[in-house]
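With one protein chain withheld, the remaining protein chains of the complex are depicted in position.
Let's look at chain A:
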Amino acid sequence: MTAPHPVITTRGLRVELGGGVILHGVDLTVEAGEWVAIIGPNGAGKSTLLNAVTGLVPATGVASLFGRDVRRMRHRERARVVAMVVQSPVVPPGVTVLDYVLLGRTPYIPRFGRESAADLDVVREVLVRLELRDFADRVLPTLSGGELQRVFLARALAQEARLLLLDEPTSALDIGHQQEVLDLVDTLRRDRGLTVLTTMHDLSIAGAYADRVVLLAGGRVVASGTPPEVITESMIATHYQARVRVVDTEDGPLVVPIRTP
């Protein structure tokens, strides 16, 4: 349908916040069905890039989704093509899993209207798919970290958007739950033809799951390519000021920190 257009195109994307320049002209292209991971040291501008892609922070330069200028899209229209899970979402007290996931239907519910049976069907399907059906009546603060992350993901999936932006989706999870959530994202991506853009702290995990890795440092893209091309000892030494050994495996480069000799 929208095959000729990449899902995300940014050209010279520049963001200034609080007097400082966070992004200095970022060029990024993400094609349909790709999983692209943005990596980079703290303060590189990874989260800001995600926000700028969705038009949530004021930016100059080109930012388009499916070939359309994101800043000219209406809020609701945009919410139907891109769903985002922020780094640590607010957990509203007293709200059940069902009601929280139903909020994902907001862009489809008429202004001043209420959710329809079709909206409930979408939510039921998402809950079943993410094995949350039995949690539907549970209140959010009673869930564990892994369960919560699945609930956030469920809310984003209920938006039925073809582009999924995840800001550090696994930073609060232990390694088992990290794998569980990322495997789930990967399966959903294949099943539903989603495009995924994530920021990632853990370089080995980023290399294992992403098709392509973009290294951001000081608000600029300094490297972009397949995981073995970007995640190298010298790149990490230069941009993270870290001493690591990179071991190539069939699942991608494995990053092992080493102590000072």
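Rule of thumb we're sticking to: contacts are C-beta pairs under 8 Å (C-beta built on N, C-alpha and C of every residue); 3 or more make two chains touch, one makes a residue touch a chain; residues count from 1.
Please note the rule applied: contacts and distances are computed from a predicted model.
K.L.:
For the chain not present in this complex, what protein name does its UniProt entry give, out of "ChrR-like anti-ECFsigma factor", "Thiol-disulfide isomerase/thioredoxin", "Cupredoxin domain-containing protein" or "Iron ABC transporter permease"?
P.N.:
"Iron ABC transporter permease"
K.L.:
Among A:103, A:143, A:172 or A:222, single out the residue that touches the unshown chain.
P.N.:
A:103
K.L.:
Using the touch definition from the top, which of A:44, A:84, A:184 or A:197 touches the missing chain?
P.N.:
That would be A:84, which touches the missing chain.
K.L.:
Identify the residues of chain A touching the omitted chain, counting contacts across the whole complex.
P.N.:
With respect to the unshown chain, the touching residues of chain A are 51, 54, 56, 74-80, 82-84, 86, 89-90, 92-96, 98-100, 102-104, 106-107, 109, 112, 114-115, 120, 123-124, 127, 136-137, 139, 141, 159.
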